[in-house]
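Of the protein chains in this complex, one is absent; all others appear in place.
Our next item is chain A:
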Amino acid sequence: MGRIVSPEAFLNPGDDVAVKKKLADAALNAAKSKGASYADVRIGRYLNQFVITREDKVQNIVNTESYGVGVRVIANGCWGFAAVVDVKSEAQMAKAAEDAVAIAKANAKLMKEPVQLAPQKGFGEVSWKAPIKKNAFEVPVKEKADLLLSVNAAAMANGANYVNSILFLVNEQKYFASTDGSYIDQDVHRIWPIFNITSIDPKSGKFETRNALSAPMGMGYDYLQVNPKDKVTGVTTRYNMGYDMLEDATAGAKQAKEKLTAKSVEAGKYDLILDPSHLWLTIHESVGHPLELDRVLGYEANFAGTSFATLDKWQSKNFQYGSKQVNLIADKLQVGSLGAVGWDDEGVNTKKWDLVKDGVLVNYQAIRDQAHIIGEKESHGCCYADSWSSVQFQRMPNVSLAAGKTPLSVDDMIKDVKKGIYIIGDGSFSIDQQRYNFQFGGQLFYEIKDGKIAGMLKDVAYQSNTQEFWNSCVQVCDDKDYRLGGSFFDGKGQPSQSSAVSHGSSTARFNGVNVINTARKI
């Protein structure tokens, strides 16, 4: 996580680009002189702030800073990596590069095939900054704590028994340099306000919870500025590029209470209407992960697993991943998303590409040392490391379901459903190691009977198979309903690394999905 610092330390701009370039060159030159055929250097300063509250109490304010350097090389055809904390001198940089070359040479003896790196032109000295309007790290801690306390007070005033709220803030200041001739300076910002409201019925001993309908965003404090144009009204209000936390907590407290007396779902087949605040997680698990090329090839077999989306299915050019309505897009450019950067962590300029087109599997997510396996001449630009001390590897870009091309509102979509459930917000999630069988819960469930919302349900989870599920997609609302969801904590690798990723969609309809009842007695 890094060392704990005072919030004022966040306002220190960090080392000048000229200083970083000098340090980077020291490592690149040392690597080359020791026989590396390629080297890259990442000088990273990672800032985090967490403001943690419950009811009327600020429980903790945590400020951390982590600064160091990771050097990666190819020597004798094999990768080597070394990392150093708190780098101050060119000698330390050279030493790290030498260590990385030594590790590469040692590992080369066990290697079966040399690394094939897709060519990448150098970009010279360039920079990218997240297009934030208000740097959250410049907002006084007191203002943030006060916001959360007012959110908690609103929840308590509206019937909550307990409420926890947290504000997560991240700033990655990353400098990348490589022997390809790139010197890339980037400033990445992320924000995630969340709460969890509990409502209790002491008579029955039952309790229900409702989590925030916010999304983690690649934005500044501007995400917390309330703007009516960012609100999607309906059975409950949902949010686009601006989040009204106070309003959501007020509604959340009432809904947690309403859940206590909601009807327990009758198990069976239903048409599901899935809101983007819910569908992002299903996309993440059943599309994002199975199309990671390292999983497909077996590099994650001992941990995250492999994938059903094997190379022969892709090669066939007719593997029907979903129905014709389903277009799934990988995108590292999307403004406000968690995955957006100018260049990835191996100096590749970011882009947008199709994964599933008109229902057919057309591509994977690949980085420089994988591109040749799928016949591509260049990387997709989705390489990432969660720290200067972690080795960069293939990570999921934003993977999103394209909005429907025909104008269609949620109300119009619901009108045609005879027996259905409308699900809002993400809940429990689980999927097998090859990404076939999954089960998802949610935050809010509404029964749809003969085209109308008939009331709230509880104890709902749906189970399906990835290919069957995406082929049951019959409609996707138009782009007026398009919103992002996502997570800061996508885990992969051993030792495990976390990555932040967004998934966008409009509300979509899936027919005849198996719903189970999760109520039990103990």
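Operating definition for what follows: contacts are C-beta pairs under 8 Å (C-beta built on N, C-alpha and C of every residue); 3 or more make two chains touch, one makes a residue touch a chain; residues count from 1.
In the analysis below, contacts and distances are computed from a predicted model.
Missing chain, UniProt protein name, picked from "Peptide ABC transporter permease", "Cobalt transport protein", "Zn-dependent protease" or "PEP-utilizing enzyme": "Zn-dependent protease". Of the candidate positions A:Thr198, A:Gln225, A:Ser409 or A:Ser498, contact with the hidden chain is made by A:Thr198.
Annotation: of A:Asp432, A:Asp450 or A:Asp479, A:Asp432 touches the absent chain (contact as defined above).
Residues of chain A in contact with the chain left out of this view: 3-7, 57-59, 61, 79, 81-83, 85-86, 103, 106-107, 110-112, 141-142, 145, 161-162, 198, 200, 202-207, 209, 297-303, 305-306, 308, 389, 391, 428-437, 439, 441, 459, 461, 463, 465, 494-495, 514, 516, 518-522.
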